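In this view, the complex is presented without one of its protein chains, the others remaining in place.
Each chain gets a letter, A and B, in the order it is written, and its residues are counted from 1.
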Amino acid sequence: MAYDLLEEYLRVERLPHVWCPGCGHGVITHALACAMAELRLDPDRTAVIGGIGCSGRAAFLFDMDAMHTTHGRAIVFATGLKLVRPQLTVILTLGDGDAVGIGGNHFIHACRRNLDLTAIIYNNSIYGQTGGQVAPTTPPHKKSTTSPYGNLEYPFDIAQLAIAAGATYVARTTSFDFRDMVKFIKRGILHKGFAVIEVLTHCPTYYGRLNEMRDPYEMLHRLKEHTVPLEEWEQLSAEERADKIVVGELHCQERPEFVESYYALITRMQSQQVKGDGN
Amino acid sequence: MREPELVQGNEACARGALYAGCRFFAGYPITPSSEIMEYLAREMPKVGGICLQMEDEIASISAVIGASWGGAKAMTATSGPGFSLMQESIGYAAITETPCVIVDAQRWSPSTGQPTKAAQGDVMQARWGTHGDHPIIVLTASWVREVFEMTVHAFNFAEKYRVPVILLLDEVLAHLRENVILPEPGELEVISRQRPERLEDFQPFANEMMLNFGEGGHIMVTGMAHDEMGFPTQGQKAAEQLKRIVSKIERRAEELALYRAHYLDDAEAVIISYGITSRAVEAAVELMRAQGLAVGFLDLKTLWPFPEKLIRSWTEGVQYVLVPELNLGQLVREVERAVGGRAPVEHLGRVDGYLITPQEICQRVQERLGVNHGVRSS
Partner (left out) sequence: MATKQIQLSGAGGQGLVLAGVILAEAAMRDGKNVAVAQSYGPEARLGASKAEVIISTEKIAYPQVTRPDILLCLSQDAFAKYFPAVDNHALVVIDSTQVHMKSRERDNIIQLPLLRAAVEHVGNKLVTNIVALGALNALTGLVSWENLERAVAQRTPAKFRDQNLRALAVGRQLAQHILTNQTKEVDLWQQQQRPNGKAS
């Protein structure tokens, strides 16, 4: 992707970004910008809505209407915006804590409602911006500043949660798989309905340091090693699947999209009124 | 002459919102405000607007803010428990200067309290519910027709000054039905946000001009302390911006002060009230005037910014000030501060879920004015 094309979508004057050296968030954000550029989205008709946390900072980097909301609520801010401006392409940049921790309720209801939004979830398995606390996505036994003896809880599988809650496009990839990120984000944006693209990524500063994986490259490599494309996953035994995570386009379904349904209702009610006025 | 109609307080609020141009509502069911959402769920699609029941009140106010940036006049309605949930996003609306209206039909609180009993206990929460210094306008109403009018004012203030406006109702008024003739189109002024004339050098967080999303402005909106362009800032710039947004409301306290004053010219005693309690005050003052007592009342419609100068001037030279409210003492402290010791200021509170009656007010004022020494009520 040519740099000058990206310039149309990014506030390059705000680079370098605030993320730590070795963090995967910049790569995901780059992939999002590439997806926008490849789709030739009109920056005047595109908006990025971010939550609070490391991922929320992505909103500041896009040269378009952008909103850095409150923690966990990006989806519902976007819901109001999209409903009154259906012509806008609205993209969410969410963290794992943002999406399924504090914002979990909004997340499942957005999946159910099937509003035409594209949610990119930067899942680094930890609360990074606040200093490395345990997240609803932290694997069992892993350490964080608030699970100093190892996590006693079990994590959400965000993609499966999204599918179960009714999201109509769900894909998962890693920050290692740049081309898949761009491909899935593009398909998510083109998909009419609530699209979730979960990107597994790494946080060397906290997750890595607290769990003896300081080297960002090593972490990135582990992401690749521990993930299996959907086609291969289906051939694996339960045992072989044990410490692996499936990636790929996990779910795609057609279901009435909420904005369209609501505007169809408006049309129906207004045409009835015109008829009713004749009485 | 138009026919009167029997309208409920909540319905008047919903109709006032539509009259003011509200085209987005998001809410969550809660007694005693639910009829507002029920009315708008029926009527919004007919006017091309959107009414959405969200998963909770946090989602409701957040969707309202998103919709407002999309260009719609937007509102939510709730009661105490939901109002508490909304506080964080109300702060976001304040710092991002987002026009929006939040209706709180107060009920006996705290917590679940008594959902079907009236109260006026959210006066301080309406002002200071969200964290930190912030601008806010809080209106209230006492009559069904006034609910309609104040809803229109709420939108006008929100749009004109880019500020969240809270309308405090209460359980009794929300459910009260009265014969009213509601304003016709054109009868009340309707104000919409001002667009900047030029996009090129527009600073979205420098004044009350507003550019919506989707209009080519590439606006950056954040709840972080931000500069005129909407990007994070600190230190002196953050202080300047906070002072600007707070003072844009506080310095206009007088022009924002809506009220009704009656019998004040010769009053020895002044009763200062708001909301549903003003109805008892008005009845009591009429009774006492019929007895020849020099009692007047000031019925506040704007609670915040607190109309300090107004109170000071109307209580000049009076012997006694009474502040009845359905709580254990909230606005009375502001009144005390404004009166500044020049007259005794007393509170008449009631928290058993019932309204203060005209008789209670008469008794207290008569006692204090040395008339009809009866049993003391407090």
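Definition applied: contacts are C-beta pairs under 8 Å (C-beta built on N, C-alpha and C of every residue); 3 or more make two chains touch, one makes a residue touch a chain.
Since the structure is predicted, the reported quantities are computational estimates derived from the model, not experimental observations.
Touch, as defined at the top, links the missing chain to these shown chains in the whole complex: B. Set against the missing chain, the residues B:77, B:90, B:172 or B:211 yield one that touches it, B:172. Screening B:279, B:301, B:347 or B:364 against the full complex identifies B:279 as the residue touching the chain left out.
Interface note for the absent chain: among B:115, B:183 or B:196, the touching residue is B:115.
Chain B residues in contact with the hidden partner, per the touch definition given at the top, are 4-6, 115-116, 172, 175-179, 276, 279-280, 282-283, 286, 355, 357-359.
In the analysis below, only the chains that are shown with their structure count from here on.
On the chain A side of its complex with chain B, the touching residues are 14, 43-45, 47, 49, 59-60, 63-70, 73, 76-85, 87-88, 105-106, 109, 262, 265-266, 268-270, 273. The touching residues of chain B, when paired with chain A in their complex, are 23-24, 26, 45-46, 48, 50, 52, 54-56, 58-60, 62-72, 74, 88-89, 92, 212-224, 231-232.
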